[in-house]
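Only one protein chain is missing; all other protein chains are in place.
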Amino acid sequence: MADAAPQITEDEFRRLADFLYRRTGMVFTEAKRYYVERRILDRIVATSSQSFAAYFAYLRSGLRDEVEHLINAFTVNETYFYREDHQLACLSADLLKERVATKKPGDAIRIWSIPCSTGEEPYSIAIWLLENWKDVDAYDIEIVGSDIDTRVLDAAMEGVFGKRALMRLSSELIGRYFHELDDERWQILDDLRQSVRFSRVNLIETKETRAQGRFDVIFCRNVLIYFDDESRRIAAENLYDSLLPGGFICLGHTESMSRISPLFEVCRYSGAIVYRRPQELRA
Amino acid sequence: MSDVSRKRILVIDDAALVRTYYRAALEARGFVVEEALNGLEGLEKLLLEPFDLAIVDVNMPRMDGMTFLQTLRAKELPVSGIPVLVTSTEAKAQDLAAARRAGANYYLVKPISQEMLAEYAAMFCGAPR
Partner (left out) sequence: MPLIRKPSSPVESPAPDGRAISELLATGSDDERWNAARSAPMHPDAVPLLAAALSRERVERVREAIFTALAKIGSSESAAVTLPYIRSDDAAQRTAALDALRAMPAAAAEHLPQLLEDADADVRLLACEIARAMPGDDASLLLANLIAREGNPNVCAAAIEVLTETGNVASLPSLAHCAARFPDDPFLAFAIKVAGDRIGSR
């Protein structure tokens, strides 16, 4: 493109917006228009596309994960402690209350974070429950973190984090659950590190997901949105299989089961949409 | 800032062109319009925000219109009583009957003119079940 300031027409913008909306559920309002256009132009340049039409054809073709690159251009994929904490609030205020309705003290509660990346999410769950759930001592809580990438799992097991990862935590929380290493790095206390189990799991491999057992609550955030139709179906079935009847699954805040699978019931708690494996029917 | 005097309609149809066509008609009449492309997304949006009317097509992926309607009516939440217009390419008596059984307030056969859609929307917005 030779022009100094190439533009995207309104029609071109709508065409791409409709495509992404269908694929991901993301809605681009007029307010976001300028921001989104700049990201699209970045991708046109990055892919050496000669025109918007050429880029759009390339995007549709599914070659080289361009859809993933484009989605990443719009989303902040940083991981940090207490990210999307309204879901953690929902966990302690609503979901666990439902789960323990049929449990007795001392029973197990199993929570899965997949993908867990470098551990921020499973450790956040642990800290949140210790801080906010009054019944945290009454049950046997097991938290499992899984990822396909063994390097991030190694990092998660080490439990060392920098300032950015801890930016949402108060200094009180940091003081309580971390000890400071040199040069602005903190490590999760051993007790807490030992209390989360990490495992390598590929979400579309049934053997691997099944080996983790069944859970009361699963956090599966910001990964399904990148899968193609076939992989989404398989992953959704694996997740269903990994839930106890009546168990819950939380997706990322821009994600929806409406783009993924009809298997789950949709529920609303405390302003969050959560999905549920149906309860077992009495015979 | 939301304008509480304006009625809000949720348009649920798999086809982007149909949603755009309905939106043009309804916005011209002063309605606020939101969209969903299948029954599951429709349910989610109804659970999160207040609406005065839902217009839902029968044939959609992941969760079709009838399943949407049955699930909505079965939920026993305040939103479960929202008026719902069903749209379809079919005009057979059994399809109308099925829609009524599922809890539809009315059934419109495609193609629907923009004028007619806006008329029915105005008629049913705020109608009691």
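Which chain is which? They are A and B, in the order written, and residues in each are numbered from 1.
As a convention for this text, contacts are C-beta pairs under 8 Å (C-beta built on N, C-alpha and C of every residue); 3 or more make two chains touch, one makes a residue touch a chain.
The model shown is predicted, which means the values in this text are computed figures rather than measured ones.
In the complete assembly, the contact with the undisplayed chain comes from A:Asp229, out of A:Asp42, A:Asp65, A:Glu78 or A:Asp229.
Residue in contact with the omitted chain (choice from B:Leu26, B:Val58, B:Ala104 or B:Ala121): B:Val58.
Interface with the hidden chain, as seen from subunit A, comprises residues 9, 11-12, 14-15, 18-19, 51-53, 57, 60-61, 108, 126, 129-130, 136-137, 140-144, 189, 191-192, 194-195, 197, 199, 206-207, 210-213, 228-230, 233-234, 237, 241, 261-263. Where subunit B meets the omitted chain, the residues involved are 14-18, 20-21, 24, 58-67, 89, 110-114.
Just so we're on the same page, only the chains that are shown with their structure count from here on.
Listed in rising order, the residues of subunit B touching subunit A in the complex are 16, 36-38, 40-41, 43-44, 47-48, 62-63. On subunit A, the positions that touch subunit B within their shared complex are 18, 21-22, 25, 256-259, 261-262, 266, 268, 271, 273.
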